[in-house]
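With one protein chain removed, the remaining protein chains of the complex are shown where they sit.
What follows is subunit A.
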């Protein structure tokens, strides 16, 4: 299936290659570079490319291209999903997925890639299994290793791969048994000029950090499971139990994992936490423009809106911005044309406002469309959909774990058209 993998940085250097079958010359990447050139933006590179003898499927993550070479028909999502899984694994192992980190840990990276695929077919992609075979690096161990000549390859062979719960390693032990769940909801919305919501969806995810000894069997129930009609689960969740009782029953992987994601579609009513009053105008004469943005709370359920930030991608003709912010501060980067207004906490008594003038390039026709505003925000202790975990029970082990649930609402792709 997957023949080879090339990792390419944003300058177009191939700094890692791995072949699972016979070696394919890296000149095959030239087709990709051609497409990359054509696309201008790295985001615009088509994920699937065709060359005379191979097919190239690539993903773009963290300024890196992961380019895989395929020779025969294969579901493209299969490859894409796998490549993302590779990037996730690097992230998990090294804390970030960047060129420097991959180059520094090239041996571990290679060992990982070797285990993840056999003959191009995924073999072990569960982080728990991989960590049993190849230990993630940390400073202490690397010091110890250099002194003692020890290795970062697990001495024990992974049992997890054999069992029917490959996601959990055996023999886990903790002194403090704890299970934390983060319910994070992101609002994707498009609000039009007049302030009406064109579309709004909620993308929710329950991230878990479970550090429990032994083989705990957890059951999580919700106050209002009815909300969740479109969900996807970590493989550990017993689907039949969910279908019949609407509870999440699972033996958790050890450590951090995504328990479930859910999607509340635009057919449901979605609360929009803030409203934006804006006017951006460009004048034909005098080559200048005016900008005035005010943000106020709308449906915040009594919670404070934090980390409020407005990002505007200005048209090319805007040279500079001369604005005053009643709260927070703003920056305008004239090379990327990015105006960022960092507001911070939203005070309902004194609404933050940003106004002033924009200086335009002379002789260039005015932009036809006003730039849209992208809003970032965060509301602690609130899941905007109203989802609530009602309880978490543990079976199979006798100790009393420490449990905690945290709710956060964020703006996802929150866009205000102007």
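In this text, a contact is a pair of C-beta atoms (placed from the backbone, for glycine too) under 8 Å apart; a residue touches a chain by one contact, two chains touch by 3 or more; residues count from 1.
Just so it is clear, contacts and distances are computed from a predicted model.
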Problem set entry | Hidden chain of the complex, named as in its UniProt record, picked from "MIP18 family-like domain-containing protein", "Transcription factor IBH1", "COMM domain-containing protein 3" or "AP-3 complex subunit beta" | "AP-3 complex subunit beta"
Problem set entry | Absent-chain contact - pick from A:240, A:350 or A:400 | A:240
Seminar exercise, completed: Only one of A:249, A:278 or A:409 touches the unshown chain, namely A:249
For this session: With the missing chain put back, which residues of subunit A would touch it? List them for me.
Result: 1, 11-19, 21-23, 25-27, 39, 41, 43-44, 46-48, 50, 55, 58-61, 70-78, 80-82, 84, 106-107, 109-111, 114, 118-119, 121-123, 125, 149, 151-155, 157-158, 161-166, 188, 190, 192, 198-199, 201, 203, 217, 219, 221, 223, 225-226, 229-235, 238-241, 243-247, 249, 251, 258, 261, 263, 265-267, 313, 315-316, 365, 367-369, 371-372, 374, 390-391, 393, 395-396, 412-413, 415, 417
